[in-house]
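A single protein chain has been omitted; all remaining protein chains appear in their positions.
What follows is chain A.
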């Protein structure tokens, strides 16, 4: 199944849209080129035979000390009862001036809206084209991204000791 998806993405979207196929784990995954992410998502959602209409989850993973982050999309096809994992690797040098950036898929699946806000809030990943990218779980004025492996807790928050 996943080889078929891989080759049809290569054929219908762009030869560069897919980077590699990971089949070593329990759930095989397709590594995507972030540039083509939105096109791929529309294709997988709307093409007969796939219909991945349900986005279960977006997880952001920090691979500190390696200089990259990963976004993992878990798709489900309700009509065909299939699951699919998409991964996007985002290189970044962890400066606060430049967050890792990926295109937003919230217009493909509206559920991505809150998941992307969560990834922005806790992992500091910027989603281009997101309609309302604010912090969701932490307070609006929180500094830093708590789920990053190199995150340091602040001493105080608004003069209140938090340690």
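Just so it is clear, contacts are C-beta pairs under 8 Å (C-beta built on N, C-alpha and C of every residue); 3 or more make two chains touch, one makes a residue touch a chain; residues count from 1.
Here, contacts and distances are computed from a predicted model.
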Open item on the list: Tell me the UniProt protein name of the chain this structure doesn't show, selecting from "Acetyl-CoA C-acetyltransferase", "Extracellular solute-binding protein", "Tripartite tricarboxylate transporter permease" or "NADH-quinone oxidoreductase subunit D".
Closed with: "NADH-quinone oxidoreductase subunit D"
Task: Chain not shown: contacting residue from A:32, A:102 or A:133 - done: A:133
Open item on the list: Considering the complete complex, identify which of A:2, A:90 or A:147 is in touch with the unshown chain.
Closed with: A:147
- [ ] Provide the residue numbers of chain A that touch the chain removed from this figure.
- [x] 24-27, 29, 53-57, 59, 61-62, 72, 74, 78, 81, 83, 85, 95-99, 109-111, 113-114, 122, 126, 130, 132-140, 143, 146-147
